[in-house]
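Here the structure comes first, spelled out in structure tokens, and everything after it is commentary.
Note that this complex is displayed minus one protein chain, with the remaining chains in position.
The letters A and B name the chains in turn, as written, and every chain counts its residues from 1.
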Amino acid sequence: MADKKWMPRWFYQLASPRWCYEITGKLLPLFVIAAILLLVTGTVWALAFAPADYQQGNSFRIIYIHVPSSILAQSCYMLMAVAGAIGLIWKMKVADMVAKCCAPIGASIAVLSLATGAIWGKPTWGSWWVWDARLTSMLILFFLYLGIIALNSAIESERTAAQSTAVLALVGLVNIPIIKYSVDWWNTLHQPATFKLTERPAMPAEMWVPLLVMVIGFYCFFAVAMMLRLRNEIIQRERRSSWVRDLIAG
Amino acid sequence: MSTPRLKIDNLFCERDERVLFEGLCFEVNAGEVIQIEGQNGSGKTTLLRILSGLSRHFEGDIYWQGEHLDNCAQAYRESLLYFGHQPGVKAVLTPRENLQWYASLHPEMDLTKLDYALVKVGLKGYEDVPCHTLSAGQNRRVSLARLYLSRARLWILDEPFTAIDKRGVAEKEALITTHAQEGGTVILTTHHELAMGDKIRRLNLDQLAGTL
């Protein structure tokens, strides 16, 4: 290949499925422990010790799942698009695999966000679904994930699938701000005076600190899910290479 | 020694969990005709698609006149004529329109010889008939007429003689020989016994020996 001497060394190491498998094997236990600790602490804190909201009472506590999952669903899309671009440009197999693993995880987290949003909507708005700008954007993000999963599973060749979904993810990435902007705008046009989640009074620290813990916990959980899927994918794709055979035999 | 026109270095390609070729190295020089041989499914078409730049599902390096293909894609396409499995002929267009469209994509083509080329491939009188009324062989001839018009140095021809009658094959063979004599390069696959004798080099994919 053409010279790529300017790339740092770790970049190449990351490109090696074997190295990636080994390093994720070492990191995995750390992230499992961190995820459990953070999620347990955050949940107990949020449910038992954080003060109730003065307007919504205890029902607001669902934000401790809703908000982290919404943030994560969006970051996951970013990661997918960036990994896809790296795979597309530098033909890096591991990046392709990361992008592929992102889609189902991201889609499930988007579902979690939508479901918790709906559950939250019932006591606050009185209906399961409201065409709120954030919920609608999340729904569209979920559709984008579904499109990517559908395209990936429709193409038989692994590399073609990876490249095609990378292009689609990048197109989606360019579109997400536009979609978000237009949905926000559309929402203000149609629903001028509904109850706004976005404009609640600033949270006191007793509320947002557990939220922060939960957000970090969700990221750790995502890292765990990601690594498990990635390791699985690596083993599956590299099953004919000698190191995987040794691994299975040993 | 001058740099080879086309250099294939350590080419690896697998499809559907089957390795088609591994460590494939060869060089093609100006004035050479190379015939890729092999059984069905041995990867002849795949190799030609890789060499043309259509397929990127391979590992290894290809150099065009000493430069890596990734760095000279534009120059490479200017000097390439590719005849693929599908002849690349629009059924609702006439032979003339098809070639004119082709010329808009390949500005190096010499359109002044268009009528001459259509005569040479035996399509005189069919110039303005929609191609779907022509036979399969005639459709391929429309595409082969490009050989008379092109100034490309490298011809990559995938089964150019399928559905072409004997006389047509002989003429195309002569054309290929001339092209090579003039310093052109031809890489082709065919099931026909070519009468070119020792002027042709053969590369057998079945043996997978790698080098020539």
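We adopt the following convention: a contact is a pair of C-beta atoms (placed from the backbone, for glycine too) under 8 Å apart; a residue touches a chain by one contact, two chains touch by 3 or more.
Simple rule for what comes next: contacts and distances are computed from a predicted model.
Protein name for the hidden chain, per its UniProt entry and selected from "ABC transporter substrate-binding protein", "Heme exporter protein B", "PadR family transcriptional regulator" or "Succinate dehydrogenase/fumarate reductase iron-sulfur subunit": "Heme exporter protein B". Not every partner is drawn; the one left out touches chain B at residues 30, 52-57, 74, 77-80, 82, 84-93, 96-97, 100-116, 119, 130, 148, 150-153, 178-179, 182-184.
Remark: the residues of chain A touching the chain excluded from display are 88, 140, 143-144, 146-147, 150-151, 154-155, 157, 159-160, 163-164, 167-168, 170-172, 174-175, 178-179, 181-183, 185-186, 189.
The working rule: only the chains that are shown with their structure count from here on.
Centroids of chain A and chain B (each the mean of its C-alpha atoms) stand 47 Å apart.
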